[in-house]
Each structure stands twice: as structure tokens, then as C-alpha cells.
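Some notes on the structure that comes next.
Right, chain A next:
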Amino acid sequence: MSKEALAEDTAGMEKVFDRPKSLNNQQFSYCPGCHHGVINRLIAETIDELGIQDNTVGTAPVGCSVFLYKWFDIDVIQPAHGRVSAVATGVKRARPDLNVFAYQGDGDFASIGTNNSTHAANRGDNITVFFINNTLYGMTGGEMSPTTLLNQKTTTTPKGRKAKDFGPPIKMSEMLSALDGPTYITRQAVYDVKRIDQTKKAIKKAFRIQTEGKGYALVEILSACPINWGMDPVKANERIKEEVENVYPLGDILDRS
Partner candidate 1 sequence: MPRGKVSVHEERCKGCGLCIEACPQGVLSFSGDFNSSGYDYVTVDNPEDCVGCGFCGKVCPDVALTVYKKQKEGV
Partner candidate 2 sequence: MEEYSTIVSGFGGQGVILTGKIIARSGMEEGLEVTWLPSYGPEMRGGTANCTAIISSKLIGSPVVNNPSSLIAFNEPSLDKFGASVREGGVIVLNSSLIEDHPEYGPTRVVPVSFNEIARQLENQKVINMVALGAWSHATEALSLEALQKGMKLTLEESGKGKFVEVNEKALEKGYAAAD
């Protein structure tokens, strides 16, 4: 549609949904139906709404989030696998005036980086952490991660994950909530409009906790990986609601804000 035609069509109307300013025009390279895109957009919108685009630094590691720097219109640091929380701590300690967020997948946050994730939380570092839990390693080809559900088939658990071999799924948010350090820990999902709105609120709250200097906030977001789950995007959404949520219940787990 031409600009003129669009203008005519939308005369007397207001834009109620558009691309946030903190994203540039680059197309995401995520797979169709992947929730990373929704979550990236929510973070960008929140940055816009809080007016912190100019002094926010994001950090995202290896995995599907490795390209974060390509589409966010903010400064971004790309560290080693698992080290995101420690890198965010380094940035924040050097420059407490910056807003720093860490964007980590479940392999990153809950497996190779557990040590770093845990201690950033326990120190109550004044950073905002997004933990995107899609129950497997997406980028490398759908291998088991520590958050893979029991009996879930992945490329490294072809017969399904068995507790006797790999233990049960790790519940990072609950685990970290046992600590005295963190300020806010919540688990959210983005499979429908209601959950998306709630996730947005949680993201905003998590950033506010940082801007107000109140400490460590973690937003875990259950995320779909339709390709590696072998499902179409609509079915993948249903899986979160019907299966994943049972193991990882939604809602605030800790709130000392």
C-alpha cells in the first residue's frame, strides 16, 4: 500500500501498535513463531517507555540471542557462553549509572553459566536478567538443556529425558528465590495476549527495580521453539500452556521490591 493510501485509510485513527524506537529496522533472524522476537520487542518497548535507550547496555551471549546487537538500537556486548551475568556485573560495577540487562537462554543461564548466574543473584547485583527458557538448546540443533522436561525428546535424549540419567528439570527461579540476595524473581510466558501484557509489566518492573537501585531482578520467560519442538507455532504455544507451565508455574516467585 502506498503511503498516501495508508494515510487516507487511517485518517482519524491513532497508531496503537508499531515498532518500538529501541529496535532498528533490521529483520529478526529468529525462526517463524519463535518467542524471542516477542520478548525482544517487549524489552525494546519498555526501554522506550522508561526513556532509557540512551544509557542502557545489553549483553547477550552465544545461542539464538547472539544477534541481539543487530536489531537493538542500543550499545550491546556479546560475551562468552554462560558468562552474561558476570559480564553484566562488570559493566554495572564499572558504570553504576548505566542500565544493564543480561539476556540469556536456558543453556546459558542454567547450565554452563549457573555459577555466574547464581552468584550475580546472590550478590543482589543491580542488574536486570532475562532468562529465556525454551527447554532446549535451539541454536545448536535442539539438544537437551537442564530445563528440558522429563520424557521430552531432544536430539540428545532421543527416547526422552530420564531423571535417572540426567536428573529432573532444574528450576532456576525457585532455586534462586531461596537466596537472600535477589529483589524480584518472576516467571512469565508470551503465548497469548494476556500473558504478553503480564510479561511486559514484569519487564518494566524489573527495569524499574534497577533504575531505582533496588537490586537484582530476574524475569524468566517460557518460550516456544517450534522448529526444535517439531510443532507448528500455534501448537508450540499450546505446549507451553498445557505442558511446560505445569513444571514451571507462572507468576511472581519472589518480590522484595
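Quick note on selection: all candidates are chains of the complex that A comes from, given by their letters.
Methods note: a contact is a pair of C-beta atoms (placed from the backbone, for glycine too) under 8 Å apart; a residue touches a chain by one contact, two chains touch by 3 or more; residues count from 1.
Note that the structure is predicted; figures quoted are calculated from it, not measured.
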{"item": "Chain A in this complex - touching candidate among 1 or 2", "value": "1"}
{"item": "Touch list for chain A against partner candidate 1, complex", "value": "1, 6, 9-10, 12-20, 23, 27-28, 30-38, 41, 190, 192-193, 196-197, 226, 232-234, 237"}
